[in-house]
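The complex is shown incomplete by one protein chain, all other protein chains being positioned as in the whole.
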Amino acid sequence: MAIVNLQNVTYKYPLTHMPVLQNISLQINEGEFVAVVGPNGAGKSTLCYTLAGFVPHFFKGEISGSVEVAGMESSQSTLDAWVMNVGLAFQNPFNQISGAKYTVFEELAFGLENIGVPRDEMKARVTNAMDLTGISDLANRSPYSLSGGQQQRVALASILVMQPKVLVLDEPTSQMDPIGTREVFGVIRKMAEQGMTVILVEHKVEWIAQFADRVIALKDGQLLLDGTPSEVLTSPILEESGFGISRYTAVARKAHGLGLWKTDRLPVTLEEAAEGFSFTPSPSLRSASQSPQGKGERRP
Amino acid sequence: MNIEIRDLYFTYPGGVEALHAISLNIKSGEQVAIIGQNGAGKTTLVKHLNGLLLPTRGQVFIGDWDTIKHSVAKLATRVGYVFQNPDEQLFSKNVGMEVAFGPRNLGFNGEQVQALVNDALAMTELSDKTETNPYDLSPTWRKMVALASVIAMDTPIVIFDEPTTGQDALNITRIAHAIKALRERGKTVITITHDIDFCAENFERVIAMGQGNVLLDGKTNDVLRQDAILATTYVDPPQLTRLAKRLGFKNTVRNQEQFLAELRTNYTL
Partner (left out) sequence: MHERLSFFVKRDSPIHRLNPMTKVVLALSLVLIAFSSPWYWTPQAIFLLAIIPLTFIARVVKEYWSFFLKVILATVSFLFIMQSLFLPGESRIIFEIFGLEVTELSAQLALRNATRIAVMISSFTILLLTTHPSELMSDLTRRGLPGQFAYVIISSLQIIPQMQAKAQTIISAQRARGLDTQSSFFRRVGAIVPLVGPLVFGSLVEVEERAIAIEARGFTSTRAKTSLHEIPDPSSERVIRWILIALVLVSITLKLWLS
């Protein structure tokens, strides 16, 4: 059952000439973990806003085509219905903190106060969200005293308390340091494993290659590719169009040209690359490395 | 223009000791990347190079100038610093004027300023955007404007604070090209970065910091070999370094060329 169904969506921001989304058609099933890649300016953020209802309800502008998400239809439902069903988080954690609350616990309750959730249920949901995002020990801290990674997890938790059916994340780790990136990816992965439908815009190709079910490549407002990480991230179109690809893919492609990578299927993860290159070491190295591959066994 | 840091200690007014006993030299023309967790002291260290911070103990020399004896404006003639967030620098009507701001402050005459601006715009692929208002550009291009603004100052030393954060692959390539052009002109380039792949591919020397100390300092390949210490900075090694290690290659690898070279050495029919 498709929880997201975009048909021929074209959208232009107010007072602009070029449509930022051009004829996008996209179906996503419940529970899928979809990654979105593309150069800056490709329309990834606009796609996120469209899935979250901010396009067109917040930004206005001209939209054509149909947008259905979590049982809502763009022209029928208002923004306050959308935000109940679709959670949206973005790059800069600082801008996602409301500023109206003095502790993390209260910050998480902010959204629930706004929509009139009863007090007991509020406390339960907040506690639960803090558990999920690993910030329970930060409950009484001021959101402004936290590290980037902690703040971003607070932002995620404050969306999760709203119990959305779909989670849309626009480059949530772009401004994180290595620890923060790990923390945030950890939460996202957990949500995906629990069956949440996740749409994640990311540049960190290596990670999405490992954990996403599906990858969509966007360029100049158009959907270029849509398939498994392996299919999309190894497509030559990506490298030609200036997308970021993993170094494993890039070096394997070069090695292929030199006859040093034997199959046509290129790797996207460390594991795949290690497997694929592992029959090339010399005998002395082959016996030294404990690769379960053994000698000369090729990947299918 | 050599940089000499002698036994540098720095404590913030609140009492936090951010740097302990840092001593290091950076020679003219070197390309150095500084990596480490947030809070390790990277930005604190680098702010001592243009006088934004002054040592609590110890000394910092930029060429023959002791930073204590010169104002930030004076030091800006020798050290250019590109801050992480371009929106914290941009204010002019158009890109041309924005990029001219730095060199003008440094006292270059009109003609010189124009030449420097044109050069910097060419290096950052902004030549066709001279008349555009910086805030009409996307964040990606605003980043390039910030870079150009500092490049135009033509300082012998240039510092980049997290240049690739939030950038797409195309822009990272542009930034790498600009850094390469600076290297070819003999500039010293110092970068703080979380992007370990970018670091490994573009810098010959890496300094790893943790909790106010220098943990590692040396040639990139040598630093990348030190897994245990690197692990304390929570920086994952570059993709190809990990792959080479996995495959049991003898030498540490830091970019595609080295990987392929090692691959050939190890390949048998």
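Labels for the chains are A and B, by order of writing; each one numbers its residues from 1.
We adopt the following convention: contacts are C-beta pairs under 8 Å (C-beta built on N, C-alpha and C of every residue); 3 or more make two chains touch, one makes a residue touch a chain.
Just so we're clear, the structure is a prediction, and the values are computed from it rather than from any experiment.
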Inset, instruction - Could you tell me which of B:G80, B:G96 or B:G212 touches the chain that is not displayed? - result: B:G80
Inset, instruction - Kindly state which of the options A:G99, A:G195, A:G227 or A:G257 is in contact with the chain not pictured. - result: A:G99
Legend entry - Contacting the left-out chain in the complete assembly, out of A:L6, A:A35, A:I63 or A:A109: A:A109
Legend entry - Interface with the unshown chain - residue positions in chain A: 52, 54, 58, 79-80, 83-84, 87-88, 90, 92, 94-102, 105-106, 109-119, 122-123, 142, 144-145, 155, 158-159, 162
Inset, instruction - Extract the touching residues of chain B with respect to the undisplayed chain. - result: 47, 50, 52, 71-73, 76-77, 79-81, 83, 85, 87-92, 101-102, 104-106, 135, 149-150, 153
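Everything that follows uses one rule, which is that only the chains that are shown with their structure count from here on.
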Legend entry - chain A and chain B, separation of their C-alpha mean positions in angstrom: 29
Inset, instruction - Over in the complex, which chain B residues touch chain A? Could you list them? - result: 37-39, 138-140, 165-173, 194, 197, 233-236, 238-240, 242-243, 246-248, 256, 259-260, 263-264, 266-268
Legend entry - chain A residues within the chain B interface of the complex: 38-41, 91, 147-148, 171, 174-182, 203, 206, 242-248, 250-251, 254-255, 258, 260, 270, 273-274, 277-278, 280-283, 285, 288-289
